[in-house]
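Can you read through this structure? Questions will come right after.
In this view, the complex is presented without one of its protein chains, the others remaining in place.
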Amino acid sequence: MIGLEGATVRFGSRIIIEALSFSVPVGRTLAILGPNGRGKTTTLKAMLGFQQLDAGRRVAPDIVGYVPQTGTSNQRYRALDVVVMGRAAHLGIFGQPGPEDFRIARSALERAGAARFTDHYFDRLSGGERQLVLLARAIATGSQVLVLDEPAAALDLHNQERLLTLLNTLRHPRDKAIVFTTHDPNHALSSADDALLMMPDGQPPLFGPVAETITPEHLESLYGVPMRVVELAGPSGETHRAVLPAFAGIRAA
Amino acid sequence: MAALTEDEAAPMVRSHLARQALVFAALLALFAVAFVVSLCVGRFSVPASRALELIWLGVTDPWRELTTIEERIVLLVRAPRVVLAALAGAGLALSGAALQGVFRNPLVSPDILGISQGAAFGGALGIMLGIWGFPLIAMVFISGMAAVILVGLIARVNGRSETITVILSGLVVSSMFSAVVSLLQFVADPNTSLPAIVYWLMGSFATATWERTLIAAPGLIIGGVLLWMLRFRLNILSLDEAEAQSLGARTNRERWLVFGLIAVIVGSQVAVSGIIGWIGIVIPHASRLLVGHDHRALLPASVVLGAGFMVIIDTLARTATAAEIPLGVITALVGAPIFAMLLRNHYRERNGS
Partner (left out) sequence: MRRPSDQVGILSKIFPETKDIPSDVTAPNFVPNIEALTATNPDLVIQWGGRGNDIVAPITNAGLNAMLILYGTEQLTRDYMTMTSKAIGKPERIKELVEWRDRVQKDIEAKAKAIPQDKKPTTLYIARALTEIATTGTKGSYNAWYMELVGGRNASAELNGTVTINKEQIAQWDPEIIFLNAFEARLNVDWVYNDPILSLTKAARNKRVYKMPLGGYRWDPPNQESPLAWMWTANVTQPDVFKYDLRAEMKTAYKTLYNYDITDADIDGILWMKEQSGSANYAQFKAK
């Protein structure tokens, strides 16, 4: 489980987040939604413990599987060696990864769908490929919590689809608490159980199940763009919800 | 699917390991040859076969009394000098590799933390006060550590120190200490302590004895072994701050542990052989090209290559002419072009990919 309790972060006199509380238990997935500059990243950093809180506290395990947006690439490591770094917390400062750690790393690469990159140099991979490797590293930490920073930001539509599928694969066994940030409410609809909406103008963020939080009214005030939620029939007859923005003032039918 | 991936990956892993093994074998062979050849050559002519015989005797019966000039030249002059050069080269290269890792910047060298200049200050002050031998070495070592601690105090803002602050603080402390060294040179006796300070600042193994080697060895070896034990941790510390922390590293504290170990290594080296440039930057770079960036391979490769390179450079310094050539001159003459070549290859490869 990971979350914040009454967390406040100020930069000087500017309040970034105020008295923010939410929690993500194991088995659920949270999407943090909002445009840039609303404190998505600050919230993420606060959850990970990288951001000092001016008030409130952080609830998190010692090690959180963190998937940064890009990852350090000025060093040339093999993907496998990047993933095995996930074992660091178990090895201690003078420890060296052994065969068991490499086994875990290989299986994490497989789980993240990145096994084919095992012996490739990390810095030679594309942005999307690196993200899969970093996800494998987060899995290899063995943490029950995964936190992904804008996992879809750099991906084209095809790769967004693959990523969301992968997130759902990870979510499906219900053995992890997963948090990701995104601009796109459709990502929340597709792959999250709960959503945290970073509302504008000092309004408190909205936290709750996707069905209650992803509504046209909330989204309109969240993004300042009129929104429609439509229902689409899936291939096997089930309904999917999707969000459409109404650009140029035209309200979608 | 999983099985297929395994099959595909296996030959690549094997070729990676085979390549690493080959590179290490070549590096070790280079070092061994440099070491033995260095013991066999010098201004005093000892036939190579006799030198080899003496080395063998020295290894098998180290406490034998040495009476002939040949024995003493090989075992009391050359041997400690070659061993000290190897240890110093290994230590400097290792420190450079580790430092470049934690700073995530391939252009930093041990000088950046102010260690060398701090140590130089201690040495210059010691020479001026007429202190010799072990107390001088202790003074050098302590002032080198003091410089690092000073950098730490300046760079530490709100309980943590940013990389850039550390580099800038290092520069500040370095300039401060080098100014004080200049001041000491200004007031030093031009007949006695001034040439001594100047010579010592240039770096040399010419005065190596077993005693001096044994004084420097503990710091170099203990610091080196601890850094080597940190090799996997250095991979973690080479990542962005947030990533490293998320993997469980207490980056600030661990980085200072690395700095402290480097101060022990560089302080010990400067104490007995003065300031030697270039090794800490050229050798890790060359090693990276040979074995990659993973510190588990990079550190041992830097150690072996640094030791071999330093032995070769010092052998040139003491044999090329009747006069000792200052080490700094050769390391710069050899190091700078190699470095330029490495840089070009590095970026050509980068741009080409």
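Chains: A and B, in written order; residue numbering restarts at 1 for each.
Here, a residue touches a chain if its C-beta (ideal position, glycine included) is under 8 Å from a C-beta of that chain, and two chains touch if they have at least 3 such contacts.
Just so we're clear, the structure is a prediction, and the values are computed from it rather than from any experiment.
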| item | value |
| --- | --- |
| Missing chain: touched chains present in the view | B |
| Which residue of B:S143, B:S204 or B:T331 touches the chain not shown here | B:S204 |
| Candidates B:L76, B:I149 or B:L171 - the one touching the absent chain | B:L76 |
| Touch residues of chain B, complete complex, unshown partner | 42-45, 66, 68-69, 72-73, 76-78, 127, 130, 132, 185-192, 194-196, 199-200, 204, 206-207, 318, 322-324, 326 |
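Everything that follows uses one rule, which is that only the chains that are shown with their structure count from here on.
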| item | value |
| --- | --- |
| Whole-Å separation of chain centres (CA-atom averages), chain A against chain B | 43 |
| Chain A residues within the chain B interface of the complex | 45, 48-50, 62-66, 68, 71-72, 74-78, 81, 85-86, 88-89, 91, 93-97, 110, 115-116, 118-119, 124, 137, 141 |
| Chain B to chain A touching residues, read off their complex | 1-2, 5, 8-9, 12-13, 16, 101, 104, 229-233, 235-236, 238-243, 245-249, 254, 257, 288, 292-294, 296, 353 |
